[in-house]
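Below: one structure in structure tokens.
Removed: one protein chain of the complex. Kept in place: all other protein chains.
Entry: subunit A
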Amino acid sequence: MNPTIAMITFRAMLGRRRALLLFALPLLLVVLAVALRVTGVADLEISSLVLQRFAIATLLPLVALVAGTGVIGPEIDDGQIMYVLTKPIPRHVVVLTKLAVAIALIAVFAVLPTFVAGLLLAGTTAQLALAFGIGMLAGGIAYGAVFVALAVVSRNAVVIGLLYALVWEALLGNFAPGAKSASVQQWALSVADTFTSASYVRSTVDLPVAVVLLVLVTAAGTLLAVLRLRSLTVAGAD
């Protein structure tokens, strides 16, 4: 971890226009939770559904995509990354710091709002809020690592990430059960499932498998990002 890189990254992330998306989506979730609470529609089934469909399936991948690619992608695109890379800092420190910032942003803009929405919707019933908070954090870390790696590897990280989240996880998952199990979303849900007694929360993946896959994907993403950053060719070099 390098505090200077973290400071620059935070300032770059929150100063960018894309940061608005970071604020808008969680706000929408909390507003929805308040509305459901006020109108009294929020029983455990509806609450679980909102947290599954909106928080884990939509908010988490989108915020993770913005945060994960945003912490390093734009810097590589316009060559600013040179100022960090021309320092005697091991590349893994750069990647781990960027990942830590991404995870912190995911925690603030996806995990925390989900926890708050969970409390608003279900109170402490069935530990729904806490369960989804933990599940979101577990999924957020894996997503973060994947999207940071994607941003180091490709200039089209955002498009590829969106395709994965929308086509693979959302669409394909509905038709092919196999594809459904091979998704960060299901693993995060599996973690959430473990911590709540609500029977409406169901994942297609068992917890041990989910945890192993989450750890594997996080490690693989981080490693790939480090390796690719070591041999990064900076924009405009040609």
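Throughout what follows, a residue touches a chain if its C-beta (ideal position, glycine included) is under 8 Å from a C-beta of that chain, and two chains touch if they have at least 3 such contacts; residues count from 1.
The definition used in the following text is that contacts and distances are computed from a predicted model.
**Q** Can you work out the missing subunit's protein name as recorded in UniProt? Choose among "Putative DNA modification/repair radical SAM protein", "Vitamin B12 import ATP-binding protein BtuD", "Cytochrome c domain-containing protein" or "Acyl-CoA dehydrogenase".
**A** Its UniProt record gives the name "Vitamin B12 import ATP-binding protein BtuD".
**Q** Can you work out which residue in A:12, A:104, A:160 or A:223 touches the chain that's missing from view?
**A** A:12
**Q** Which listed residue (A:90, A:123 or A:178) would be found touching the missing chain in the intact complex?
**A** Spelled out, the listed residue whose C-beta touches the missing chain is A:90.
**Q** Could you please point out the subunit A residues that touch the chain left off the display?
**A** Subunit A touches the chain not shown through residues 2-5, 7-8, 11-12, 15, 78-80, 82-91, 230-238.
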